[in-house]
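The other protein chains are all here in position, but one chain of the complex has been omitted.
Take a look at chain A:
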Amino acid sequence: MNEQLTERVSIGPDGVICVIAGKVELGQGVLTALAQIAADALGADLAQVRMVAARTDGGPDEGLTAGSLSIQRAGPPLREACARVRAACAAEAARRWGVSPGEVTVRRGEFRSGDLTATYADLAKAVDVPVEETPAATGTAQSVYVGTSVPRLDLPDKVAGRPRFIHDLHLPGQLYGRVLRPPSPGARLARLSPPPEDLRVVRDGSFLGVLGESEAAADRALGRLRRLAEWDEHDTLPDERELRTFLRAGPHETIPVCVADGEPPGGEVIEATYSRPFLAHASIAPSCAAARWNADGTLEVWTHSQGVFLLRRALAEVLGLDVEHVAVRHVEGAGCYGHNGADDVALDAALLARESGGRPVHVRWSREDELTWAPFGSAMSADVSAVVDEAGSVRSWRYDVWSQGHISRPTYGGRPGLLAGAHLERPWTYGAAGDPPPQAGWGSARNAEPIYDFPRAQVTGHRLTETPIRSSALRSLGAFMNVFAIESFMDELALAAGRDPLEYRLDHLSDPRAREVLRRAADAAGWGRPGLGIGFARYKGYGAYCAAVAEIEADYDVRVRRLTLAVDVGQVVNPDGVRNQIEGGAVQATSWTLKERVRFDRRAITSRDWESYPILRFSETPEVVVELVEHPDTPSVGSGEAAQGPVAAAIANAVAASIEVRVRDLPITRDAIIGAIG
């Protein structure tokens, strides 16, 4: 039996310390970083710490794993809980040995005073004071693991091909489920021919699914079901060639980010408009979930959701259950870059399992469903203008950005927000996407506020309150677009003034950490050579600082050869983990910048596979060099989203520097370059 010392920590007789963090592994390595923090706070050996996946039945509710906040938010309470466990065990050792707790030390999981030693397993059994009431151990525990590049704890399983992903989950008696999605977002089921007896169809309104004894059987059944369904379809989507008009047409919520008083000063006015298209998460694995209804009416769900507690509430609402009767447990999926189909497929599994006679049902989406039905990152468009003085420096700045909202997660805005809900007989429609509040770093307006010391700035967001294309959180939300626009425009201003783009930025920038990061990236990249482009931001205005320098090859096609990034995340828990996140973010941002665009006609999403939604390949991937600017005494902030905007801007600026073509509408494809040449 494990001794449960706190909600988060339990210790087994074998000395294994189980830690439930409440944050989930999304492929970003967070469980490894949290294990490092826990092991140090416990004074334990990393090998004896076992991270347990988040779950609603027996884990802390730490909300979402999102927004590059996991280390910042989950680190301190975990450290504190572990330090209390250490103190309680040290106190028990002291009592046993008749010494004062101050005389007990702990290292690598061994408590010691003189010649006397004891382990966590020995002491945990005897700890009887509630650990919550034990003061946390004073003084910082020795830092053995924090700050070092501990290898990822999950990688050995994945490299050996051992079952670890939710796709590999096999519950006893499990059936395989498939959902027949409508052919387009506005479609409704008109008619369903009576299914043959051997086809196990589940229907609720326009929600249709089938069950099979194996993946292959389920796929075959889905093919047969497809032929039985007839749909009423409608055109509900905007014109993909007129996104600028669509985004500006309203109705909007106006978001005042920076409000300037009085009239702008006189001087030369320079202006430009930038845009990005809708972007897909395009995870390498389709979304997947499993569910089981028990005889007592309770529901168990296995999911790769970013927030098991939010999903539980949403499921309970759609299914008419008490939340206490729903247990949601995290199992790792493929890389997650925001609100994808993970929550939606969990409802699919629950709906199919309701009709499976008590057998668990495992559901996996198709590639097409993944690319067409998961929420997208919204298209955006921004107008920037500046009044400049004789030297070309900014006197006044104005920025307006138009976008759909960037968050429609489960329970957001009081709605379950799950895809299948909208197709049920008694529908739970999903509402328009909204935006996180300013204290959570905005959504459409994330990073819209410039970091530069402009004497006057007016910054306004315009969020569409009707969203015909389902949108939600995608890595860095509006920051990718806003940083691309601001940093492209800074380049345009520098060039108009005949000034060096790096010096021009520094002349408008007093924040010392920002200056250092910019200089480090520029130095490492050999700034001063022709053809380089630079981009910079501090994520959300209070997160990681990141500067990127791009080196490209361009004629009509752009190839990024090398990206050099400098990043300051405060205290670094795992240096290689941060590098890996920055490298991955930079490569993904390169893909968004050069290739990606969700395609649609007036009726349906038409980018349905890897040909119609191409992403960056090995032969197109730049070398990425990462400089860590260390500030060990500053609290850690996340690194997962910091590179997105700076990289886009650096590439666009390198294109302008190399071939004197300014592309303001992403992606920077051959067509875009030809279009920009006019």
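Definition applied: a residue touches a chain if its C-beta (ideal position, glycine included) is under 8 Å from a C-beta of that chain, and two chains touch if they have at least 3 such contacts; residues count from 1.
Everything below uses one rule, namely that contacts and distances are computed from a predicted model.
Participant: Quick one: the chain not pictured, UniProt calls it what, "DNA modification/repair radical SAM protein", "Acyl carrier protein", "SoxAX cytochrome complex subunit A" or "(2Fe-2S)-binding protein"?
Facilitator: Options "DNA modification/repair radical SAM protein", "Acyl carrier protein", "SoxAX cytochrome complex subunit A" or "(2Fe-2S)-binding protein" narrow down to "(2Fe-2S)-binding protein" for the missing chain.
Participant: For the full complex, which residue in A:S100, A:S193, A:S214 or A:N294 touches the chain that was left out?
Facilitator: Checking the options A:S100, A:S193, A:S214 or A:N294, the one contacting the hidden chain is A:S214.
Participant: From the list A:K125, A:R602 or A:R617, pick the residue that touches the absent chain.
Facilitator: That would be A:R617, which touches the missing chain.
Participant: So which of A:K125, A:R162, A:R188 or A:R529 would be touching the chain we can't see?
Facilitator: Of these options, the touching residue for the absent chain is A:R162.
Participant: Based on the whole complex, identify which of A:V587, A:I605, A:A649 or A:A672 touches the chain you can't see.
Facilitator: A:V587
Participant: Contact with the hidden chain only, please: which chain A residues?
Facilitator: 26-29, 149, 151-152, 154-156, 158-163, 165, 167-168, 214-216, 219, 282-286, 332-337, 364, 366-367, 576, 580-581, 583-588, 591, 609-611, 615-619, 621-624
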